[in-house]
Each structure stands twice: as structure tokens, then as C-alpha cells.
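A single protein chain has been omitted; all remaining protein chains appear in their positions.
Chain lettering (A and B) follows the sequence in which the chains are written, and residue indices restart at 1 in each chain.
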Amino acid sequence: MKDDHKPMRWLRFILHTSALILLAACSGSGPRADLVILNGAEPESLDPGIVTGQPDIRASGALFEGLTRYDAKTGEPIPGLAERWDISENRKTYTFHLRSNAVWSTGEPITARDFVYSWLRVLAPELAAEYSGQLFFIKNAEEFNTGKLTNAALVGVHALDDRTLRVELHSPIPFFLSLCAFSTLAVVPQSHIEKHGDRWLSVQPIPCSGAYELVEWRLNDRIRVRKNPRYWDAANTRNSVVDLLPVSSPNTALNLFLKGEADIVWDKTLVPVELLDALRQRPDFHSFDYIGTYFIRFNLTKEPFKDVRVRQALALAVDKRRLVERITRGGERVAESFTPPGTAGYAPPAGLGYDPARARRLLAEAGYPGGKGFRRFDYLMNSAAGGGAKIDEKIGVELQAMWKQELGLDVELRTQEWKVYLASQRQLDYDTCRSSWIGDYNDANTFLDMFMSNNGNNRTGWKSERYDELVRRANQQPDPRERERIFQSAEMLLLREETVVAPIYFYAGFFAFDTNRIEGIWPNIIDQHPINAIGRKK
Amino acid sequence: MYFLKRILTLLPLTLLITLLAFVLVRVSPGGPFDKERAPASPEIEKQLRAKYHLDESWPRQYLRFLGGAVRGDLGPSLKYRNHNVTDILLQGLPVSALLGTLAFGFAMGLGIPWGVFMAVRRGEGGDHTAGFLALLAVCVPGFVIGPLLVMVLAIKLDWFPVALWASPWHAVLPTMALGLFYAGKISRLLRESMSGVLHLEFVTAARARGVGNPALLMKHALRVAILPVVSYSGPMLADLLTGSFVIENLFQIPGIGVFLVNSLQNRDYPMTAGLVMVFAVLLLTLNLLVDLLYVKLDRRVKLE
Partner (left out) sequence: MSTASTPVSNWRRFTRNRPAVASAAVLGALVLLTLAWPWLAPYRPEALGDAQFAPPGGAHWFGTDFLGRDQLTRMFYGARVSLAVGAAGAAVSLVLGVLCGAVAGYVGGRVDGILMRFVDILYSLPSVVFAIVLIGTFEPMLKAWLVKNFSESVVPLARPLLLFTSLGAVSWLTMARIVRGQVLSLRHRLFVEASRTAGATHVGILRKHILPNIAGIVIAYLTLTIPTVILYESFLSYLGLGIQPPHASLGTLIAEGAGQINPIRVYWWMLVFPGGLLALLLLALNFLGDGLRDALEPRGGAK
């Protein structure tokens, strides 16, 4: 080509440079890890003090351990960095004895003082940890966190010596050992954090207390962890390099899994709902129950939802079985209660059930026979970005039809993007609202204390002295049977007498892995699967 | 002189755009710390706001942002609290830029011959077939073409990986999925301008003078006809370099296209501001370059 030919020259230049860049940038990718896990959304953080999401906690849990850890099979708390503990008669004082071989991945010993530091760090206002509430069962913890108390020495956690930690609680809660396995209460390296501040997870070497140490964390790319040889139980770590990949599209996850590029998919958001009926027939897909509830909130500050009969009518007209069979399709259980059955030490009472005839009667009693005179109201839900299954929208469409058909009511579906939806929920700018709740620990309290008058998760405008009192009394009750009974009457109040919420179904968890190749991963009700227990079959 | 002026306006324009983005995201309802689980006490949210200076007035926050930007520090991400926006950009931008450049090359390499072909064969069968394909390319969205390519080329034929970003092979499908749309668009633009130019006075004149060499004629015509493509290539390149949400999401590519949409939806203010700034700088610079190129290519355009 002749020289005066600028467009062509320009084009050639672009083609050449792009080829060069391609060669330069795409060379060299490390060897495949022993285990590749599709972990769900990109973790917001790996700092155990500030993680809140399920994928975050799974990744962070591999790096940092607490006094206890989860049993891979049952999800029950078993000894972690503490080898044993004594509990006082009134169940309010715990004395933990740390292992003599508990060391950081960099070699220094892990002491009781490290735990005091880690817990006070979570409570310190400067960290602004969203899950600091997990520590509020400890004496004076809440006061310290909210600034009412500034003397850290008064918080009920003390190092008696290098290997003994004493914890004082203000109530005899039965699930404290389970909390100790939760990420928020894990031990983190003091001097490293003080030296590097918020970016401490980007400066190697990071002293880790768990079964793994962090090799690499590239946002939206991968988290690579390597076996921590100094971990006290390193002998039982069944793999040496693990990749946790963030994936947001269910179809991409399925493709990666089917092509063998990933060994395990363990997030329920990564399973294409349309295919669930077919996938559940496959030997490499596994579903199990866990503690999460999908439900509807009513806004009790708005007419006509101030009338309990209206709320009951709406709740009674929902055919939950239809929703579970037609839409979620993953073997979810219909929710008759708010707290899922299987929650430790608690048998939930039955809620309202499905009874459209009674629903119509109640609505007529409230002054709206056949829906006449009832204003058009909205059902608020969050929109899902990125081509997910949009289950919420589908349930919304079904609810709209049910309420129209059974009660003659007109519902407008209102989808909002996630943050707007949350803001609307918080400011009580809705009539009825899609909601869900996953238990933080295996106890009824994680489901019931959220509807106390001043709890930030209430979001219904419901304020009941009686309910608050019941939950408080239950948590002060050392006798488990009596505690269960009080919680049951609280839940009856919530569901039947006041009908603040209408539960729809209990979540099912999913994971995909080939049982012929992978072992050491079991379903459990808190959906926790320690990575060090997972290995390839020989 | 003209270009000097343009270069001088780059800075105020960038500032204006970032300011606009800065204000707009803060106006939208919902905040970075709205979560499905409320913190255990309202104090915690106050602490969070104080920690990230969100309790300050907007002008102060903007000045703080600019102050940091000058030093190359765009502040911490409010979503990924252990990461700096600068770090995230440095990690994601090269990926998006690489994919974008590849797609740009693909789009130009395919679109220009395609457009010329259609212009030359205008009205004939070949034009109709190619035109139909070009139309298909611009009207099939990325979230359809992506999965289709994966189904056929990655799963059925097993030629390329289904997703992820690790080797040159991994770049092939996303490049095609991303570039096809632009290739179609370029070919259509070029077809129009080219068939117009082929009948312009100087070409007809050249023909009349008996310049019989069709290749030479083509070259001359293309030099003029490429102008709309050149003017389109600026925004197109900026679009491509800053990543595509759909493609990055489908192929799980760690670029900044996903971050832009996510940061907006997460109300991750510093991240949005930082990304918009990068986007603005890229686009303004590229548009300037395009205008320069314009003058070079078409000497009749004089910019005073």
C-alpha cells in the first residue's frame, strides 16, 4: 500500500499493537489449584471483623479462626484455637484455654491478649464494624461500642494469662460457643493491622490464624489461598492450594462446573432456577435445608394495613405451596412459621396457613367485602441485576394474581434497585414488601429479636411492649425448655395475633460437586463448609 | 491554536463531569451503608459515615476527593473496604483496555472491508446478504450473542474456554461478543458514506478522466468515506476501553465495566467518581485525537 494511505496505516498500527498487547498481557497464568470453588459474589472484605456476607464469611473463615470452629459435618461448634473451656453455673462466665500450639502463620504464638485486642477492635467505633452486634451479649460491649462507655477494661473480656481468656456475658444465652466460631469473633494480628491500617490484607506476609494463608486477592478475579503449615491442625488440611472464584451469573457458573473448570459450586444464587428440576435429578447436585426464611413484611404505619384483619387476610390468601412448586423449585419447604424448623432447641409454632375463604371473611369484616373500597397498594421488591432468575419478580407476579383472584385487590409491583429498596424499607416507604432473613447463628433469637421495637431490622413500624418483654425474658432464662416456651409465645404474637409478617418458604441450600471425586463436604443447617475438610478422593 | 485551546479545556471539562457525577450519585436515594441487615445500633452507621467523611458537606467532600486525585489517591472504596479505588482501577483498567483494544481491532478489521464490500456491491445480492448480517450484528444484544458463542464454540465444539480470564484463548470469545456489534455498526456507517462518496464530484471526475484502476479509486474514496467512521471511533474506543458490564459479567472478566455499574448500584461514591473521571479523561482525549485525525485525513476541514 502506498504511503499516502493514512486510514490503512492507522488501522494496521492498531491491529499490530493490539496483537502485541495480547501477547504481553495474556502470558503466564499459574497452575490450576487443587480445588477450585465458585464462591458467589465478590467478597466485600476478608477482614473477619467487618465481613457480613455469606461468600465473605466462607473465604475469611479459611484464613482466620476463633476460639471454636464449625464441625464440617454438623455445623456444631467444636474446639478451635481454644482446646477446652469452663462454663460457670449461671452460664454467664466462660473461661477458654488456648492451645499451646496455636501460632500465626508467621510463627508468633497466638495469645489470649490477641483475642482481647480482636474483640475490642470490632467494638471500637473507629472500625465501624457492621456486625459488632454479635458481641453485644458480652458485658458492657454495647455500651463501649456506642460510646456510652469509654473504658475498654470494663468490657467483659480479659486475658488472665497468655493462654487463658475469661468472657463475661450479661445473659445466659445458649449459643455463645456457636458465636465464637463466627468470623466476627475470630482472632486477627494486632501489630500487622496497626502497622498497615485498612489495607492490611494487601501487605504480605499476612499473619493468619486459620487453616490457610492468603496468596492473592484480585477483585472479581480470584482469591487464592495456600495451606498454612503452622496451623495447629495442619495435619488434617486435605488440600494445599485453593482458588475461590467470584461468579455472578448462574449460567456461567453452570458452564464452568460442567466443563470441569470448577470442582465445587456452593452458592444458591449460582444455580439456574429454570433448570432446578433437571439438576436435582443429577448425582452431582445436592440440596439441603438451612436456616433462612423468605417472607412478606407489612407496613403497620399505613392504612389499611394498620388493621390486623387486613394483614391476616393477605397472609391467608397466599398459596405458598404453589410458589414453592412453580417458582423456587429447589425442594424448599413451605413456611408455616417464621423461625425455620431445625433451629437448635426450638420447635416453631404453626402460623396462619392457607385459607382463602377465611381471608375473604376477614377482609369483609375489616370493611372491604370483595376488595371494594380497598386502595391500590404496592408490593415492593428489589430488582436483580445481571440476568439472574429474577425469582422475586416471579413471586411478585404470582402474589399479585393471588391477591387479585382471592380478595379482589389491586397490587402494583414496584421493583427498585437494591440500595433504593433498602432505603424504602428502612424509611417505611412501602405497603407490603418482599423480605428474607438468614440466621446468623443456630438459635431462635436470630429470627425473633429483629422484630423488637427498636431493632434496626424490624422495618415494619410494629412496636409491641409485650413482644419486647417476651424476647428479653427468653434471653435471661437459663432453662432451655422455659426459654423455648417464651420464644414460642413471642412468635405466636408475631405471626397469628398481630401478623406483622407472612412467611412464604424456608430456603434450601445447594451445592454442586462430583461425589466420585470430591469428599469432605456435608450439608448442614447453617450452610458452613470448612475448606480444610474438603479433599479429592484417592 | 485550535487544538491548544481544546487541550486547555480538557481539565475544566473533566472537573465538571466528575462534579456532575459526584452530585448525581449522592442525590440518588439509598446510601453505601444500607444493608439487608441493619447494624446492631444506629451508632455504627454514624461511625461509618464519620470514618469515610460522609458527614462532611458536599463541597468539602468534593475538594477532599480532588485533593486525593491530584496525589493519585482516589480514596477507599466504600464497598470493598480493604481496597483503594486507585488499586482497583490499576487492576481492572488494563484488563478492560486490553479486551477493548482487541474488540476495537476486531471491529475495524471486520467492519471496514465489510462496509466497502457492501458499498461496491450496492443494490446487488451480496449487498443484501451482507447488509442483513450487519443488521443482525447491531441488533443482537451482547447477552444473546455471548451465550450463543459459548454454547457453540466453547461447549459443543470445545475450542475455547467458557469463561474466566487467564490465557489468550480466554480472550477470543469475549472479543468476538464485544466487537461484533461495533463491526456491524462500522460496516453500516461506511456503506452509507462510501456509496455517497463514490458518486461525489471528484470521484466521478476521476472516472471521467479515465482513472480506470478501481483499487486506486477505492483508496481515494475510502479516504473521504472513512470520516464518519473516524468520528465514531473516538466514543467507540472510549466505550470499549472502559469495559462492558454484560460481557465482563457473562465471561467473568475482572475489568472495570462491572465495577462502574456495581459502584453505582452500591452507592460506592468514591468508586463511581473515580471511574467516571477515568472514563471522562479517556473519552475527551480520544475525541480530541479523532478531531486531529479528521484534519489530517480531510484537508478541506479547517479548524480555526
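Basically, a contact is a pair of C-beta atoms (placed from the backbone, for glycine too) under 8 Å apart; a residue touches a chain by one contact, two chains touch by 3 or more.
Just so we're clear, the structure is a prediction, and the values are computed from it rather than from any experiment.
Trainee: Going by the stated contact criterion, tell me the shown chains that border the hidden chain.
Mentor: Every shown chain touched by the left-out chain: A, B.
Trainee: Return the single residue from A:108, A:216 or A:412 that touches the missing chain.
Mentor: A:412
Trainee: With the full complex in mind, choose from B:61, B:101 or B:195 the residue touching the hidden chain.
Mentor: Per the contact definition at the top, the residue touching the missing chain is B:195.
Trainee: Could you tell which one of A:162, A:284, A:398 or A:497 touches the chain left off the display?
Mentor: A:398
Trainee: Of the residues in chain A, which ones touch the absent chain?
Mentor: Touch set of chain A with respect to the missing chain: 251, 254-255, 258, 272, 274-275, 278-279, 326-327, 375-376, 382-387, 389-390, 393-394, 396-398, 400-401, 412-417, 420, 429.
Trainee: Considering the whole complex, not just the chains shown, which residues of chain B touch the missing one?
Mentor: 5, 9, 13, 16-17, 20-21, 24-25, 27-30, 122-123, 131-132, 135-136, 138-141, 143-144, 147-148, 150-151, 155, 185, 188-189, 192-193, 195-196, 199, 201, 227-228, 231-232, 235, 242, 245-246, 260-261, 264-265, 272, 275-276, 279-280, 283-284, 287, 294, 298, 300-302, 304
Here is the rule we go by: only the chains that are shown with their structure count from here on.
Trainee: Quick one: which bits of chain B touch chain A in the complex? Just the residue numbers, please.
Mentor: 28-44, 47-48, 50-51, 76, 79-84, 87-88, 91-92, 94, 98, 101-102, 104-105, 108-109, 112, 143, 147, 150, 154-155, 161-168, 170-171, 219, 222-223, 226, 230, 248-255, 258-259, 261, 265-267, 293, 296-297
Trainee: Enumerate the contact residues on chain A facing chain B in the complex.
Mentor: 2, 5-7, 10-11, 14-15, 17-19, 21-23, 25-27, 29, 42, 44-47, 50, 52, 125-126, 128-134, 136, 142, 145-147, 198-202, 218-221, 245-249, 251-252, 255-256, 258-259, 261, 385-387, 417-424, 426, 436, 455-457, 459
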